[in-house]
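I have a structure I would like to understand better, so I am pasting it below and will then ask my questions one at a time.
Note that one protein chain is taken out, while the other chains of the complex remain in position.
So, chain A:
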């Protein structure tokens, strides 16, 4: 067994390790909330932490394909679904924090926010689009949909990630450092895909000639 060819037992171990690691931010947040160590404004803190990790996991999910190409480790693809579902998990916590703790089911205020505040409009839209992606993250559905349609649907991850970064950038008061860092990473990840596609077309073209 090498790093490029992981056997099933190796893969199970890697998956377990990734799963536990991905739960760490949630565990840390839960412990801090229980110990009342989230600072003066715990609801704001929870909103920021869950939002940060939702966006981070979305970007981590998008690193899998380029990483596989660079390293040649095909088994990396087997982690992608779990990472994507974690992105949804943190996004759902983020939305739940807003709905329950921040607004406390004040539906008129929420409706107004979604319609009038562009950063909430775009963030909420991204969350809504993530729902079908999370629901279609299992083998049975992939088989039912067929690989081609499933892939087309899951390309919505790209606009979701862009929307997530814009959502972050639009809400900060002045210091754009962190949103810009996310934007640069996302630009790199999307840029690599464009580059691969262009390179792929060229080789295909050369072969045809």
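Methods note: a residue touches a chain if its C-beta (ideal position, glycine included) is under 8 Å from a C-beta of that chain, and two chains touch if they have at least 3 such contacts; residues count from 1.
As a working rule, contacts and distances are computed from a predicted model.
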item	value
Chain left out of the displayed complex - its UniProt protein name, from "Ferritin-like domain-containing protein", "Alpha/beta hydrolase", "Multisubunit sodium/proton antiporter MrpD subunit" or "Protein-methionine-sulfoxide reductase catalytic subunit MsrP"	"Protein-methionine-sulfoxide reductase catalytic subunit MsrP"
Among A:31, A:109, A:152 or A:188, residue touching the chain not depicted	A:109
Candidates A:14, A:99 or A:171 - the one touching the absent chain	A:171
Interface with the undisplayed chain - residues on chain A	39-41, 43-44, 101, 103-104, 109, 112-113, 116-119, 170-171, 173-175, 177
